[in-house]
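This view holds just a subset of the chains, kept in their places.
Read from first to last, the chains carry the letters A, B and C; within each, the first residue is number 1.
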Amino acid sequence: MTATASARAGSGVNVPALVRHYAVLIMLVALFVVLSVSTSSFLTLTNLLNILNQNAPLAIIAVAGTLVVICGGFDLSTGAIFSVANVVAAWVALHLNSPVLGLIAAPLAGAALGLVNGVAITRLRIHSFLATLASSLVYAGLAVLITGGFLISVQATGFTALGRGGIGPVYYAIVILALFALLSGFLLNRTAFGRYVLSVGGNAEAAELSGIRVNRIKLYTFLYSGLAAGIAAAIGVSRIGTGQPQAGDGMQLLAIAAVILGGTSIYGGVGAIWRSVCGVYLLALIDNGFDILNANPFFKDLTTGVVILAAVALSVASKRR
Amino acid sequence: MEGATPAAAVTVRDLSVRFGSTQALDSVSVSLAEGEVHGLVGENGAGKSTLGKVVGGLYQPDSGELEVFGRPVHRWDTRRAQDAGVVIIAQELCLVPALTVAENVFLGRESRTFGVLHANLRARYRKLEEICGFGLPPDAPVETLPIADQQKVEIMRALAREARVIVMDEPTSSLTADESERLHEIMRWLRERGTTVVYVTHFLDDVLANCDRVTVMRDGRVIRTAEAAAETKAGLVEAMLGEPVDVLLPDLPPAPPPDTEPVAEMRDVRGDAVRGVSLRVRPGEIVGLAGLVGSGRTEIARALFGCDRIESGQVLFRGEPVTDASPRASIARGMAMIPEDRRAQGLVLQRPVLENVTLPHLGRFSRSGVLSRGSERAAVRELVERLGVRPAALDGDVSVYSGGNQQKVLFAKWLLGRPEFLILDEPTRGVDVGAKSRIYQLIVEVAAAGTGILLISSELEEVIGLSHRVHLVRGGAVVGEVPGPGTSVDEVLQRLFEVGQPQQSPSADETETGGRP
Amino acid sequence: NSDVSQVYSSSAPPSGKTGPVRIALLASSSQNGFNKAVYDGAVARAKEYGDVEVTIFDGKFDSQTQFNQVQNVASQGTYDGIVLVPNDNVGIAAAIPAAARAKIPVATTLFPVGPKLTELKPQVEGIVSTVAADTEANSKKLAEGAVKYCEGKDPCRVAILIGQLQFPFDNLRNKAYRSVLDGHPNIKVVATGQGNYDRDTSLKAMQNILQANPKLDVLLSNADQQTIGAQVALESAGVDLTKMYVTGGGGNQEAIKQVRAGKWAADQVDFPNSMGKAALEQVVNAVRGRPVTPVIDANTLGPVPVIVTKEILGEHPDFTGEWAD
């Protein structure tokens, strides 16, 4: 916890450091192997594609959320943004009678709400944890108001193509996730913007004194997170063909859990995109496992909690000697 | 002290500590006698702080023995160390920001009944203050104090433990000469009471003047322990660095002619703690700011760099009035500032050396936002080598670099920008003699190449010896000016203290009042 | 078939209130189509009365919240009666006596209030009327349809999508399904998934279930939202729903469409709008001191029987379902 903790690491090939960085991957692989062995239905192309597809929206949110957390923030409003964006998409598709416009509206709405978050956080100088908690209430209210509490059903096939179609056997959602994760990883590791995100999260004062527009960088991360929630919503609403004001409920916590499970520090300054994606799919495998093993759902929460603890304990144990 | 060899307070034998690939301590054996002031010197990264932290219970050694007052200890942590009377003042300031001075000083040592605190904190503080005479406000949260005052809080906290062994890791790095002298008096007073003081510092004169014995370390090993009286500065330097190094101040480049257009200028600037400052720095000129702690030197620098808002007056850069003051704008104009608190303001500790160094200059290493990592690495590698940063790895974890090496990284960060105007706030704090002379050399070179420099240092020798002109600062205002080399330290001190003591300093007359130490 | 014995509410003033009546409608969640339909029904009936006013409260799907709301209404003196869509049947029971003491009659809808989910007669002092159906019996009927479909099929593979097993009423439904199915050796319940009354959750669950069980004969679902989500999964897996026995629960408009289209074999229908009307009527009766019907079988409130199929709906071309979500 103090210097002592980080002090200790092995020598040569740094096994503990490897374990620490790859803990979430190791758990993921372990669970993968267990499931492959326990049932023949698991290790099939369809099932794997399904798992990837089902959780792509969440993973997209977690990818952008990683940037937010690395930058020292917290976005608790992504679930509510998802809700707004998904009803906006359905509303637009229905009322403007254009599936395409509807699907485009979702990311735009998401980005706009993310921008509002960013402005509120940097202008009002509120900590993002509280600001996005508050804005998530406002947005959730908004989603309900847009629909009047009802669902907005869109049956046009053009509308559902994004969520249900794909390139060959690979769903569009998976392709979008892959592109988004690659783009985000590139942004973080190969661009000046990424460096700024890392440094603002690491030490905002030092970043400011280095001439970085700290507030602008923070704002961009929230904008990006909102955009991601909007993209995720486009996929989600297209899949179901229905805009639902509660669609995003609870997503924000899952996304943040995945990010932290991936080892990104809630204090900011360090983290990796791919590990957040692993975090999402670690949680997803548990879900999938319960369903295909027809296991008693009473044990699902418990198992999920234990797996998270195990993953973290694995990464932490390696920090000691 | 004289007479038979006193009993050992702390003995370490064959102590080794390894961090990853760094052997921080390599079979170190030292014995600290009861009631001695024991100097501990060595270049940056030699292992001094690590040794101190093992003794203080913060680090567990990989191997070796630790004996405290004749008893071998096995399980050792800060709590047990304190119970045994061993405390440490860490090199990097380590206080609880929101708690008051008095609360920090007695933290962990509160008087209480069944856990309920007694209302005697102030009384206890007053008693301690009689010994220290630092004159700090006991009820102010420490986060509102300047860094030097925080260092005094650290010292008081150690004294409040009524320890029998106190490890002081560079306690004077932020203190001015008179305050260091106050601390030395306290050390002598402690020694008379039989307390052992381990004094880690890069000020070798202070070591020679105040210590009974000195241990020299290099590369995690003890080179020798000897009576201070038997050591010389040159001898210590050679032992520390493995080679003789000339620690003289370099010659200054010629001052620019007085009619040269200044690169940076302040005209009657007023701000939070700045009370009407006018100064000008010309290209190639080094202007020093000398003042007591809390005199407002840092605030002047911050106002100039655009960190703090200015209420009135003007800042000019290259003759143009600055209207959009911000660090970002300043950097864009070609200014740079090495801030005084390297950990809080200078470095992003979670990020590696490379990223820290290039952070303000990414525009140069990227094309439409995409980094070109090859040129970035090449540029940083060159600087790291030139400054002798150790370890020299570009991907090194800067958070675990020794204090002095962190300072070098910070230096590299701003030199990379080839600024036209450079503000240096305590540029050699915590830097070893070897690195110090390298930094002096660098400052002079940079100035010779035409950069204007504003130099702030609490070491008067340094600020006088390296500046063409020195402004004397008191109460947020420039109260005088003296020429650089040639002016004596005493004279400057005299002038800083004369007329109407500034509020903060307890100093001069109190130092005379006898009784204590 | 409902209990027609007319009783006088003990909690209403014997003389009965004259003048305007204010009713609090405590929804289990105000942001939910089913609850909204109950509210709309109550409001429509109130309008007919002219001097009755209905206010909706958001129970946020949280028992504690609803408990507090009953308490608040009981103590404020602003309302004369309560129509309840309970979040749970047992906990809320403890709050009702306070309403009784304040002479505020309560009618519950959808579920009875009290320890027994299967007992529609008011179990708690203060409940003047229960407008609900026997959940257990309804669930059994739905399952019996499946049994019939399975006749001659061996094995007949059944997947169950239940809301959340940790909800007592869902637990009851699941047990009811099983009690019917388990007696038939040819029927294999190959999967039980939780759909959480949510399309997306059900879509995922059904995709996963299909993985382990590519061949399914029956989908028993207690909620239409779940079946709609499952349908997406089934159809994208190339399953022809008309070759299966697919059910839903709730009777929402989408479900009725699907049954009419022959894609779903059956739906267990609720009539929330009519339930709201009926419950409001009974509470107003109690407030006015008029006779109150303590049990109204919700199955009888609509024009169609509780389990509808394509054929049955054919006989009721005008029925579209009483709610959308």
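Of note:
Here is the rule we use: contacts are C-beta pairs under 8 Å (C-beta built on N, C-alpha and C of every residue); 3 or more make two chains touch, one makes a residue touch a chain.
The model shown is predicted, which means the values in this text are computed figures rather than measured ones.
Although the view holds one copy of each protein chain type, the assembly as a whole is A x2, B x1, C x1.
Just so it is clear, only the chains that are shown with their structure count from here on.
Taken as a contact graph, the chains are arranged in an open line, each linked only to its neighbours along the path. Nearest to the overall CA centre, using the mean of each chain's CA atoms, is chain A. Rounded to whole angstrom, the centroid-to-centroid distance between chain A and chain C, based on C-alpha atoms, equals 35 Å. If you average the CA atoms of chain A and of chain B, the two centres end up 43 Å from each other.
Chain centres here are Cα averages; for chain B and chain C they lie 73 Å apart.
If you check the complex, the residues on chain B that touch chain A are 18-21, 53, 58-60, 305, 307, 327-328, 330-332, 337, 339, 344-351, 355, 358-360, 362-363, 366, 369-371, 373, 399-400, 413. Put simply, chain A touches chain C in their complex at residues 39, 41-42, 44, 46-47, 50, 54, 144, 149-151, 153, 164, 236, 239-242, 244-247, 287-288, 291-294, 297-298.
On chain A, the positions that touch chain B within their shared complex are 2-4, 6-12, 14, 190-193, 195-196, 198-199, 201-203, 205-213, 265, 268-270.
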